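What follows is one structure encoded as structure tokens, with my remarks underneath.
A single protein chain has been removed from this complex, and every other one stays in its place.
Moving on, here comes subunit A:
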Amino acid sequence: MVFDWLGVVIFFVVFLVLICTLKVSFDFYLIKKKGYMDYALLIEKYNLERNKNHLNTQKVKLLSDFNNSILERLLFITKELISFQNLIFGK
């Protein structure tokens, strides 16, 4: 191979582009790795929230049942108290 100044410049550019390529390859690897890590963190957080949501849903359901029940009971007590009042006043 015989090099003139243009040949030297071309091969120098080739060398630079090659270095860029290596850098991009390495960055590619890093981005991939970081992406996986970020995604894994988010997934973990999401799973925790979903679990929490599940528990809260259960509790809300429980609460909803209880609210229905206590409403009925309070109405019953009120009714009984009115009935007691009626008894006292001889109605």
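General remarks:
Keep in mind that, in the parts below, contacts are C-beta pairs under 8 Å (C-beta built on N, C-alpha and C of every residue); 3 or more make two chains touch, one makes a residue touch a chain; residues count from 1.
Keep this in mind: contacts and distances are computed from a predicted model.
When the listed names "histidine kinase", "Heme lyase CcmF/NrfE family subunit", "D-xylose transport system ATP-binding protein" or "2-oxoisovalerate dehydrogenase subunit alpha" are checked against UniProt, the chain not shown comes out as "histidine kinase". In the full complex, subunit A touches the omitted chain through residues 1-4, 6-7, 10-11, 13-14, 17-18, 20-21, 24-25, 27-28, 31-32, 35, 38-39, 42-43, 45-46, 49-50, 52-63, 66-67, 69-70, 73-74, 76-77, 80-81, 83-84, 87-88.
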